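One protein chain is absent from this view; the other protein chains keep their places.
Letters A and B name the chains as they come in the text, with residue numbers starting at 1 for each one.
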Amino acid sequence: MALALENVSKHFGSLVAIRNLSLSFDVGSIYSIIGPNGAGKSTVVNMIAGSYSVTSGTIRLGATALNRLPKHRIAQLGVSRTYQNLRLFDGMTVLENLEVCFFPQSWLTFLTGAKRLSKAERLDICHACLAEFHLSDVADVLAGDLPYGRQKILELARAFVTQAPIVLLDEPAAGLNHTETKDMAAMIAGLKREDRAIILVEHDMDMVMSISDRIDVLNYGELLCSGTPDLVRTNERVQEAYLGTTEELDDIRKLAQSRRAQGGLRANAGIVRH
Amino acid sequence: MFDYFLQQLIFALAIGAIYGLIALGYTMVYGVMRLINFAHGEFFMLGPYIYTFLFSGLLGLGGLAPVLDSAIAIVASFVIVGLLGVAIERFAYRPLRAYGRLAPMLSALGMSIVLQSAVRVTVGPQPVHFPAIVESTPIDALGGMVTTVQLGILAAAVLLMVGLTLFVNGTRLGIWIRAASESWTTSSLLGIRVNRAVSLVFFIGPGLGAMAGIMYASYYGIMQPTMGSVIGLKAFTAAILGGIGSIPGAMLGGFLLGAIEVFGTAFLPILSFGYIGTEYRDVFAFAVLILVLLFKPAGLLGETVSEETTVAKKDY
Partner (left out) sequence: MGNSVIVRRLGLLAVLALCVVLLALVPYLPSYYVRVADSILVYIILAVGLNLVVGYAGLLDLGFIAFYAVGAYAYALLASGQFDIHLPFIVVLFIGAAAGAIAGVLLGFPVLKLRGDYLAIVTLSFGEIIRIAINNADDLTNGPQGIAGLDRASLFGLPLTSPVHFYWLLLVLTVIVCAGVYYMERSILGKAWRALREDQDVVRGLGINTTTLKLLAFALSAAIGGAGGVIFGAFQRFVSPESFTFQESLLVVLIIIIGGVGNIVGVIAGAVVLVILPEILHFAAQYRLLIYGVVLVTVIVLRPGGLVSPRFNLGFIIRKVRTLWLSPSKT
């Protein structure tokens, strides 16, 4: 068991965002956390990464408790992440965006050079990473000048370049078109490795269903269902959470059709597409 | 002892009221634009200078009772300094809105230097006598000495603060200002002319600062080009103390800082056995500022920084 959430709760003032959540993640698999908007998915990622504090419960990496550590310590222990709203260093080149990840992480390494990569070694790793993500041709382009799709890939590359054992991906397909999403899904699936756990937060169901080993469904801060894609797809409670109960659906259909009579509403409006 | 205390209290309230008026300018601008207007202290300095110029001019023209001349000069000073504030925002701050927070702050710094130097170059660096508005007669209050000027300042300041509060809470323009402080984008989407709110804030804030300057100058009887710098910093401290962005906070902060400064420096020589003297009075304000920023940056009534905002991109 590499990463574990034990009875974790998160309160924002009086709002309970996460309620007694327990999850465990192991290296070698790809996990997805899904749920309707506001279910708390990003909150979970932010708590693991240390951006949010944990109101109660513990987050453990191996034997170490993460929730009281500062953000950079958590990252040093092996947790890397991407950001939902794309946070690259726009004024630095693509190569430099990766190079920064290799900043010596303690005074000891900085001063003694032990465990420290030489500039050549560092550049080798970064160039190899660029090749892996098909970004070699834009190595010296400023990150802010890249098209959106490639920026998303760079953000992804940055999370993987240090070979961190826990990788958190916060909506990697956000804003991508259908083709780009499929490419992204293939890329992430190809990054699966024995010594790393990839945890995805996503809305795009095609991607989630196709690459995940396990899917955790959250709703109103609680775990609704957890299992393989097939299991989750057919789970009634999940369907209810996303699509509403059948009674609700009938009501919505009636409403849509009555409005349609008044003019201009498409027949399929009211059925929620996931 | 009590009469000494009362005397100091009235003094603290008067100086606190002045700090509060200036602090209001800082806080309103910050609330709407998240900008610390470094140049604000200079509006405080400009007030008495412009008043003196107008007053002597009107007096020279004759025809009106001096009291009327004085009143007209006061109102005109408010308006002139207010318009200057609007102009400065329009030309020195507005073009920089897209450039983060560093650029407008530097522009404000530059503006502050320009205003101060302009006055110094035109009128000269030496202190100049300020014509008294009201004759300063001492009043015996429960044994202590209090002057009419002090009471006048207190009364006028309180009136202005009450007026501002009523304006901001009651009128439509006031609501614009409050809405713009809460959320710029939402306000514009709702059809509020946010730029108008900003200009309004830059009219009222500097205007109030000018009034405070006139009060200060009438209390001490002199004015000089450098009076805006230190007082400006102190008033800024008051705004921070009360919670920047909060109008009642600025007023509260002003009185509080006045009290800390007056009572602190009064007792400092006693507490330190004469080693630290009253010349360290200015250091007091700086020390308060640093302490507040370190331990309670939101101030007393300010917006509490939520966790969501602490994962912000950069410092500025």
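Methods note: contacts are C-beta pairs under 8 Å (C-beta built on N, C-alpha and C of every residue); 3 or more make two chains touch, one makes a residue touch a chain.
Quick caveat, the model's predicted, so the values are computed rather than measured.
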Query = Which residue among A:49, A:208 or A:225 touches the omitted chain?
reply = A:49
Note = Out of B:6, B:59, B:109 or B:300, the sole contact with the unshown chain comes from B:109
Remark   = Sole touch to the unshown chain from B:123, B:233, B:266 or B:300: residue B:233
Touch list for subunit B against the chain that is not drawn = 35-36, 91-92, 95-96, 99, 101-103, 105-107, 109-118, 120-121, 233, 236, 240, 279-280, 282-283, 286, 289-290, 293-294, 297, 311-316
Ask   = Going by the touch rule given at the top, which residues of subunit A touch the chain that is not shown?
value = 49, 51, 70-72, 75-76, 80-81, 83, 87, 89-92, 96, 99-105, 107, 119, 122, 158, 162
